[in-house]
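Dropping a structure here in structure tokens format, bear with me for questions.
Every protein chain except one is present and positioned as in the full complex.
Here is chain A:
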Amino acid sequence: MTSVLTLKNVKKTIKRKTIINGLSFSVLEGEVFGFLGPNGAGKTTTIRMIVGLMEISEGDIVICGKSIKDDFTGAIRHIGAIVENPEMYKFLTGYQNLMQYARMHNGISKGKIAEVVELVGLTDRIHEKVKTYSLGMHQRLGLAQCLLHDPKLLILDEPTNGLDPAGIREIRDHLRMLTRERGMSVIVSSHLLSEMELMCDRIAIIQNGELIDVQTVNEFIDGETALFSFETGLINKPEVTWLKSEWDATITESGFTVETAREKIPGLIKKLTAKGVDLYGVKTIAKTLEDRFLEVTSK
């Protein structure tokens, strides 16, 4: 797979203070790349450098083969972005706002605008002034603005901030559709792991402007173990003993957890059913990721 975005040892110093200290990573075609870190870690600063709002102090950023430093217009045309909040012209309608951005790219037709408005579900309200919009509608208009020119890379800085669960769900569905159906790559930043796990293929953890780790979410390599959580009904003594001795399981309030290889799971389920244990659900816990993140954020 080719990479859409590459950061090469990027540093940012503001007033002699190092804010980003040597970030290097790549974002691949068609993946959702998470950018996870506590508040003040440098997520927004990194994004500002990627989109050219801030100058890079050291290193380089390459987008679809074009360096943002040497060929700004060539690089930025492949990006659609929301940096922090999607602030719009409040005295214009949603449609007039989109027209502003449509005029700045080549060849965006009226049909394309209508299509994007339909996609984000704003068709009914698009001709109303933005000052009448709710936060969720602002967010959707922001997304529409990013998608007008069919970018290769979408960058969303804390897109779920302030949204209710339904809004968060909506953003997640949009991202999945855009990457799966249109082959777009997406960078989402967040300070919440739980959210990122649900929408990202890979997650980079940063803190104090440094890359701590890049983790693949839900990746199962044969032979490698992962932590699985089983939700069960009441488990009787013999079964508890069996689970503890045979599987090294930990009993929890709602069932138990085991650390094992993925291919062992079907067998375990069969045996549990045979022993008469009611099974309500099984899920994986990206243990290493959570641990790493807690390690970092609890400091």
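We take it that contacts are C-beta pairs under 8 Å (C-beta built on N, C-alpha and C of every residue); 3 or more make two chains touch, one makes a residue touch a chain; residues count from 1.
We take it that contacts and distances are computed from a predicted model.
Undergrad: Between "ABC transporter permease", "Sarcosine oxidase subunit alpha", "Threonine dehydrogenase" or "Cysteine desulfurase", which matches the UniProt record of the unshown chain?
TA: UniProt lists the chain that is not shown as "ABC transporter permease".
Undergrad: For the chain that's not shown, point to the residue among A:Gly37, A:Gly52, A:Pro159 or A:Gly209 touching it.
TA: A:Gly52
Undergrad: Of the listed residues A:Thr2, A:Gln100, A:Asn236 or A:Thr273, which contacts the missing chain in the full complex?
TA: The single option touching the absent chain is A:Gln100.
Undergrad: Using the document's definition of touch, tell me which of A:Arg77, A:Lys112, A:Arg172 or A:Arg262 contacts the absent chain.
TA: Answer from the full complex: A:Arg77 touches the omitted chain.
Undergrad: Tell me which stretches of chain A touch the chain missing from the display.
TA: Spelled out for chain A, the touching residues are 14, 48, 51-55, 72-74, 76-77, 79, 81-92, 96, 99-101, 103-105, 145.
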